[in-house]
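Just one protein chain is left out here, and the rest sit where they should.
The letters A, B and C name the chains in turn, as written, and every chain counts its residues from 1.
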Amino acid sequence: MLDADHFRRWMTATAASVDREAERLTALDSPIGDADHGSNLRRGFRAVTAALEKEAPDTPGAVLVLAGRQLISTVGGASGPLYGTLLRRTGKALGDAAEVSEEQFTQALRTGVDAVMQLGGAAPGDKTMIDALVPAVDALDAGLGFGAAATAAEQGAEATTPLQARKGRASYLGERSIGHQDPGATSAALLVAGLAEAGAGTGADPV
Amino acid sequence: MLDADHFRRWMTATAASVDREAERLTALDSPIGDADHGSNLRRGFRAVTAALEKEAPDTPGAVLVLAGRQLISTVGGASGPLYGTLLRRTGKALGDAAEVSEEQFTQALRTGVDAVMQLGGAAPGDKTMIDALVPAVDALDAGLGFGAAATAAEQGAEATTPLQARKGRASYLGERSIGHQDPGATSAALLVAGLAEAGAGTGADPV
Amino acid sequence: MRMLINVAETVVADALRGMAAAHPELTVDVENRVIVRRDAPVAGKVGLVSGGGSGHEPLHGGFVGPGMLSAACPGEVFTSPVPDQMVRAAAAVDSGAGVLFVVKNYTGDVLNFDMAAELAEDEGIQIAKVLVDDDVAVTDSLYTAGRRGTGATLFVEKIAGAAAEEGQPLERVEALARQVNENARSFGVALSACTTPAKGSPTFDLPPGDLELGVGIHGEPGRERRAMMTSGEIADFAVHAILDDMTPRNPVLVLVNGMGATPLLELYGFNAEVQRILVERGVAVARTLVGNYVTSLDMAGASVTLCQIDEELLRLWDAPVRTPGLRWGM
Partner (left out) sequence: MRMLINVAETVVADALRGMAAAHPELTVDVENRVIVRRDAPVAGKVGLVSGGGSGHEPLHGGFVGPGMLSAACPGEVFTSPVPDQMVRAAAAVDSGAGVLFVVKNYTGDVLNFDMAAELAEDEGIQIAKVLVDDDVAVTDSLYTAGRRGTGATLFVEKIAGAAAEEGQPLERVEALARQVNENARSFGVALSACTTPAKGSPTFDLPPGDLELGVGIHGEPGRERRAMMTSGEIADFAVHAILDDMTPRNPVLVLVNGMGATPLLELYGFNAEVQRILVERGVAVARTLVGNYVTSLDMAGASVTLCQIDEELLRLWDAPVRTPGLRWGM
């Protein structure tokens, strides 16, 4: 079973990896975007960990709803509302249970990812974060666990390289968007990797 | 004796060398000025040759007065009024004789150079065109002829390199003006060289 | 890095402090990142709120004031602001007559303004929205996020702002804003990339002898790279791209807009070429504006926006406006 602490560790691990990888995310957002994805998410996840420390929500759902709200309020851009919705809707779907099973979480995450697809209108193959998130949920659904989900997300992100973007800024470039890995899919893979880290109990402690 | 044609050839030869050397003059005006000296003089001497062709003045004095007026009306910047005054005042000093001796010309040129010093307030050693013009007049005064005057002007221009500018834009740089050859002294050497070319009858024909 | 900044993280806050000092006629809330005209809310007047990523100044904060925006929400550089800013702005300017959100068509702006609209409506504020999507360089199809909002934003904000100032009701202000957008088209060209504070180096590599055709205002590359062209050739390309998409029957407003680093001297020269083509194509010009209005940090380049107008729109364009970035008649 996964408790509030597990989800807190997830957020902290993600904040740490986003911090570490911010320059790479911004660099990926440069040839096919506007060079802000890394600093956007860094600002957002710093706010998330600060809020979690301050408010210390005690259910998995509350942790994710708070994290999602923080992202919406601090990130901006396309990724803020999308990631914010992902966490908020996942958290809402978890209800107010003190602990949730991996299966419950997987179902909730599916709800969150669906909400992102509805909000942004992107489908798999459009070269967005969806291309990392959907394979991850599918892996969890197949009972393969967090580690496999992280691998699936990572592969999904890499598989965006040959795609032509159909959503977000990269779509303005038409065929010139081909050959570049999508920054949002890359950060989504970090998010899923954070899940694995939290599961392994290796997430950095809250600062 | 020097006739109107000699002075026309002088202007045409100078126009040709200024055209050829415009980029170098602008390049010299770059580190210690504002990168316009070459294009300024090219514009001016093109106007001079056009006007000489059109109006065909028939005395040495009239050729130089017309050339000077053209420079004043088309160059602008510091060099326009200064070179314009040089030629205009030299021309005026020649009066309306149909031919003038080298001695008469030398005296007239001295008047012209003095007028430039008075107008611009520069003395020898201030790192300006004066540093090429004064040695040239001195050489003529000593009866050494146009070729020697050209050499003296050229040496005067080169000798501006170690000087700190006290007039014109280069003076804003203070000590940083040291180590660069003055663009105006360099163009003044071209002007004096044109005199030698005209004397040798080697000036390019008017276009 | 040749930026006049302290550190990347404080660029927007620093700029807002500097705006506050320069413009006592505006209320600049540095902490919450909202710029509001000082006399808001104006009784009976529709509020006009816009916003977007920073780096496009004077857009939007420089267009706050009588006759134009009631408030603006600056995001981080090239990053749409967050809903909290927009809700706060709407609350600050709503007199009960409702608020129009002017939203440039980018995924981030659309999503954040949508969320803000929901939240503001929850607080009892009537919200209308108009999307600006004038950039003909982007194919408007299922395969893109739709056309970008660029230069036409200025026309929408000025004309809707004048209508709101006159006391016209929300539906009418919204309809006018939509009419302006539907009749406006833009095309942009970059002669250099720009450098964002967060990245600290140019957003893309553009050799000095090349240019990018069909760029947006966020330092993104364009649709096509070409060898350097003359001002006349660039104007031909840009104006024809616009006229291929719209055939103005009425006179147009012309905006020759600098991206940031192109000297005004060059922009005026470019305008001469734009006007030449409009004459050639028989397009009548009502008014022309030349300058840096919708910028992309220190990008070199320019965009052209044409907006077909009728008599009412022209009257509203000419109406007095008093903002840091656009001012006449008062």
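Rule of thumb we're sticking to: a residue touches a chain if its C-beta (ideal position, glycine included) is under 8 Å from a C-beta of that chain, and two chains touch if they have at least 3 such contacts.
Just so it is clear, the structure is predicted and the values come from calculations on it, not from any experiment.
Enquirer: Touch partners of the unshown chain, restricted to the chains that are shown, please.
Expert: Those shown chains that the absent chain touches are B, C.
Enquirer: With respect to the chain omitted from the figure, which of B:Pro57, B:Gly168, B:Pro183 or B:Gly199 is a touching residue?
Expert: The missing chain is touched by B:Gly168.
Enquirer: Of C:Asn112, C:Thr203 or C:Thr295, which residue touches the hidden chain?
Expert: Here the residue in touch with the unshown chain is C:Thr295.
Enquirer: In the complete complex, which positions of chain C touch the hidden chain?
Expert: On the chain C side, contact with the omitted chain comes from 1-7, 10-12, 14-19, 21-22, 54-55, 57-58, 62, 77, 191-192, 208-209, 211, 228, 230-232, 234, 256, 260-273, 275, 285, 288-290, 292, 295, 297-298, 300-302, 322, 327-330.
Enquirer: What does the interface between chain B and the hidden chain look like in terms of residue numbers?
Expert: Per the touch rule, chain B residues meeting the hidden chain are 26-27, 30-36, 38-40, 43, 72-82, 119-120, 164, 166-169, 171-174, 176.
FYI, only the chains that are shown with their structure count from here on.
Enquirer: Line, ring, star, complete or other: which describes how these chains touch one another?
Expert: other
Enquirer: Which chain has the mean of its C-alpha atoms lying nearest to the mean of all protein C-alpha atoms shown?
Expert: Centroid comparison flags C as closest.
Enquirer: If every chain is reduced to the average of its C-alpha atoms, which one ends up farthest from chain C?
Expert: Ranked by distance of C-alpha centres from chain C, the top chain is B.
Enquirer: Using CA atom averages as chain centres, what separation in Å is found between chain A and chain B?
Expert: 73
Enquirer: Whole-Å distance, chain A centre to chain C centre, using C-alpha means?
Expert: Taking the mean C-alpha position of each chain, the two centres sit 31 Å apart.
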